[in-house]
Each structure stands twice: as structure tokens, then as C-alpha cells.
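What follows is a set of notes on a single structure, which appears directly below.
With one protein chain removed, the remaining protein chains of the complex are shown where they sit.
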Amino acid sequence: MNIIKTQKLTFEYIRRDDEGNVEGITKAVDEVDIEVEAGEFIAILGHNGSGKSTLAKHLNAILYPTEGSVYIDGKDTSEDGNIWEIRQIAGMVFQNPDNQIIGQVVEEDVGFGPENMGVPTAEIWERVSESLRAVGMYEHRKKSPDRLSGGQKQRVSIAGVLAMHPKCIVLDEPTAMLDPSGRKEVVRAVRALNDVENITIIFITHYMEEIIHADRVFVMDEGKIAMTGTPREIFSRVDELKGLRLDVPQITLLAHELKKNGIKDLPSAIFTVDELLCALKIN
Amino acid sequence: MLILDHLTHIYDHGTAMASTALDDISLVIPPGQFIGLIGHTGSGKSTLVQHLNGLLKPTSGNIYFNGADIHDDGYDKKHLRSKVGLVFQYPEHQLFEIDVFTDVCFGPKNLGLDKREIELRAYTALKQVGIDDEYFYQSPFELSGGQKRRVAIAGVLAMKPEILILDEPTAGLDPRGRDEILGQIALLKAETGITVILVSHSMEEVAKYVERIIVMNKNKIAYDDSPAKVFAEYKKLEEIGLSAPPMTYIMYALKEKGLAVDTKALTVETARDSILMALKIGNP
Partner (left out) sequence: MIKDITLGQYYQTDSIIHRLDPRVKLVATVFFIISLFVVRGFTGFILAGLFLVFAIKLSKVPFKFMVRGMKAIIFLLLFAVVFNLFLTPGEPAVSFWKITITWEGIRLALTLTTRLIMLIMGSSVMTLTTTPNNLTDGMEKLMKPLGYIKVPVHEVVMMMSIALRFIPILFKETDKIMKAQIARGADFESGNLIKKAKSLVPLLVPLFISAFRRANDLAMAMEARCYRGGDHRTKMKPLVYKTRDRFAYLGMLIYLIITIFADRMIPL
């Protein structure tokens, strides 16, 4: 069974002018059909305003489809009775690290989710320790979140979701406000969860370097899924990506340029320096 | 011309919590340069830029702007701030007026200029950042993220600074938004000859544009040189948690393998040309 399945998912909101009169209707998500299998690492790309955040919020039952439906682990998000189960199955990490940490001590924040679920005290402690270890933040458990770096705060947020024992974690631009080392920390932690714990990951970003390890990539534009495929397939379509206001990693772009200008036998998408050296046959 | 002479800044000086944020910094910033100031979070770069327009006072050392010590008694700080324009990180968070045009007028209005001059400056500044007339009387809060940021930059430009400092102007923008903002700044630099200091934690981002790179590490200046010379130290940059632009790694790797490429290439285009040339010479 698919862990995530959407059928013609559409989300509209009504734009109003200053007096509250209806100006028009914007389709933030437009008839999106996606299916994700358990254990997959999915990356969603798209420029700001492409609808990727709105889509993400449907997977955690924070938003409900105007039309169409969303099934998480076989459960329809539009049914009221399913909300709490869905929010536990599909955890969510947001962009701003400061605005999602509730506790004043790291470990208390991680315990917040299990507390809400009514998990017995002794088990909360077990879950908190496990989760903090999984993201490498165990030694910081007694600290105040204000004393952590951005990357560390995001890892605490991930631990907070992990403590709820989700099957799937949706990360909505978790690296957008971080510096390069913070971004690496978060990506590493997320990949480990996918590899070790086999948790399904939906990773939303516009940093191209962060998605090269994904199993599949969805590219969104104007509320629709514009491209799907493996990272290599996606990145081989350089010109299409540029048209969608997106970039490719510079090294991939260089290989693409070299190919266009005479070096015909290069493979279509290259991600690392070694791959390039290999492909240019200068080893 | 801005001169920093042995600048040291210690937060909570004289208390148990004292921490050094700047350690003996000396710099000369001549007019018309395009400078990249690079360092990771906590390296002291934000503290440094807040000294340049007198927002923070150094614990020791002096700052001279056009020959005068900015911390002398009676020095006009407001005038200094109009000449050394500082755009903070996420500057759109400082917008507050009812429409875009009025918001940009805030800076020049504070300088006590007459109404015509204020409006002229606001108009010019908005044009310089590429905001069209149709947006002038919209609420700044209804604009897109990239547009808001440009309006905020215009708010500082309207004071007609000689030096423009931008603290991570691309944070949180998507790739196109990043390119657009940086392109706009480069254009502004080319047209007006203003001094620009671009603060960033990404070498890749500033590499294309700047002529001088200052790298900060642990509250000190680690490197201050031309981009090519700084990037040549890419292995040492890694050690302090920074990385050179991707092209640098490729070019050095190719050179190590014996290919005669130009290691100074920073953009995809120059790297491509250099590789093509080297390959043709290498295997005729």
C-alpha cells in the first residue's frame, strides 16, 4: 500500500481586496496526483509560490483539499476522525527553526509530541532519548534551544517529530534559513533516518545540491507537478529546469555545457568531481 | 574611504559573560570597490558591519570615515548612516508604511530634506532596484518575497549612500530570486560606482561579482585578497568550515590530473572554455 496517495488534489483560496470583496480565486495546488511508497526519499522542488508548501501541509492534515482527496497510510485526511492518527503517522518539520520549538529545554521540546499523544511517562523518556540520539543531539538535551545553532535547532525539531514514531516525515524547506554547515547537518540527519529507520521522507527545498540523494524528485510549478523522475533524469533536463526558475548544481551545469560544446560522450547528469574526471577519461 | 584601525569589540565587556566578537581588525575600504565579506555564523562578520555605520561602538580601536573619527564628540552619526548604508538580513521585516513609496521615503525624510528631494530620491531608488511604477502605491506587505526585499534595499539607497553594505541579501530566496537580486546589485554598482560590501556565507554566491574577498574566521580576518588568490587556499578554507566555489574544486582536480586548465575560472562559462581549450591542446 502507498503511504501517500493524492487524487486530483486541488486547493483554492479566495483573494479579497481591502473591502473584503472577492477579487478572484487562486489555485495553489491544481489536480495533483502523487503516490509515494513506504521507505522512499522524495524531494519536491519548485520556486517560491509554486505550491509546494501548500501541498506539504495537506500531507499532515493542516490543510484539507478543496477538491480531490489525500490518503495517508490509506486514511482519508478529509475525515475528521482520522486527523490525530494522520498527524502522528506523517510528522512535519517547518522552515523557521525558532517558530516551532515549544519547550524551554531541548528534551522537553522533544517530549511535547508524545505528551500530546498521551504516551505514558516512562515511555516518553525512552522515545526522547532515542530520538535525540538518532539526530545526534543527545548531549545537548539539557540545553535551552536559544543556545543552539540553526542546524542544531532543526535537528531538535526533527527529533520532536521522530519521538511521535511517524512512518513519514514531511520537511517544508527545513534548510532555507540555515548556513551551509547547518544545511549539511540537516540533510545528513534526514538521510540517516531514511537509511537506518526506513522512514519515508518528503523533502522540500530549492537547494539543488540537497536532492541528489533522493529516490525520486517532483518539480512543481503553478500548483502542478511539472516534472518527475530520479535526480539524474531531472538534472539532465537543464533547459526545462531553467524555464521553471530553478537551477542545477554548477558541476552538472558544467558537464551539460561541455556536452553541448563538443564533448559528446558525457553522461547526461554528473554530480561529483570524480564522476566528471571519470567521464572525461583523465584518470 | 573607510578605515578601521585595530578594531576590537568585546560583548559584555568587564563582566563574567564577556566574549570577544572582533579581535584586532584593521581594514581599508577605498571608494568604488566591490567586496565580499565571507564567514560562517558567529565568525564576527555581522558585528563588524554594525561598526561601519556606528551602530556599535568598538571596545578599542578607531573607525575613520573620509578622514574623521566617527566616535569623536559632535560627529554627526545620522549623516554617517546616510553615507554608509546598511541593509540588514531579511530587510523586508523592517517595512512598516502603508505603501511602497512612503516606506522608501522614510530614510530621506529622516535626513530632513525637502519634499521634492525626498520624492525624487525615493523614485530613483525604486527604479534602481527594478520596482515598476505599478507597485508604488501598493502595500509593501502584499508584494512577493523578492519584491519586498528590493523595496527594503531601495529604502537604504534613497539616502544616497557612498557605501552600501548588504547582510546576506539572498537569504531565503529561491535560485531565480537570488540571481535577480545579485544581478540588480551588480548593475547598480556598475551604473553608480558606489562601494558595495556583500556579506555572505557562500563563496559561490559572491565569486562572480566581487573584486576583493575578506574572509573572517574566529573574529579575525583570515584572508583579504582577490577572489582567485583566496580560492587558491580552498583546502585551508575547508578547515575553517567554508568552501570555495564548485568550479575551483573542478579546475584544481583537473590540473592535478595534468590538464592545463585555468584554476582562476569561477563561472561555468569560463570553466567550460578553459576545459575545452585544454582538451583540444591535450589530445589533438
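All chains are identified by letter, namely A and B, in their written order; residue positions are counted from 1 within each chain.
Note that in this section a contact is a pair of C-beta atoms (placed from the backbone, for glycine too) under 8 Å apart; a residue touches a chain by one contact, two chains touch by 3 or more.
Because the structure is a prediction, the values reported are computed rather than measured.
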{"item": "Residue in contact with the excluded chain [from A:116, A:228 or A:261]", "value": "A:116"}
{"item": "Per the touch definition above, residue among B:27, B:111, B:253 or B:276 touching the missing chain", "value": "B:111"}
{"item": "Touch with the omitted chain, as defined above, among B:36, B:58 or B:85", "value": "B:85"}
{"item": "Candidate in contact with the missing chain, chosen from A:6, A:60 or A:250", "value": "A:60"}
{"item": "Among A:96, A:149 or A:181, the residue in touch with the chain that has been omitted", "value": "A:96"}
{"item": "Interface with the unshown chain - residue positions in subunit B", "value": "50, 53, 55, 78, 81-82, 85-88, 91, 93-96, 106-111, 141, 155-156, 159"}
{"item": "Where the unshown chain meets subunit A, residue by residue", "value": "57, 60, 62, 84, 87-88, 91-92, 94, 96, 98-105, 107-108, 111-121, 124-125, 128, 146, 160-161, 164"}
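Basically, only the chains that are shown with their structure count from here on.
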{"item": "Contact set on subunit B toward subunit A in their complex", "value": "40-42, 144-146, 171-177, 201-202, 204, 241-243, 245-247, 249-250, 253-254, 257-259, 268-269, 271-272, 275-276, 279"}
{"item": "Subunit A - residues contacting subunit B, complex", "value": "47-49, 149-150, 176-177, 179-182, 206, 208, 245-247, 249-251, 253-254, 257-258, 261-263, 273, 276-277, 280, 282-283"}
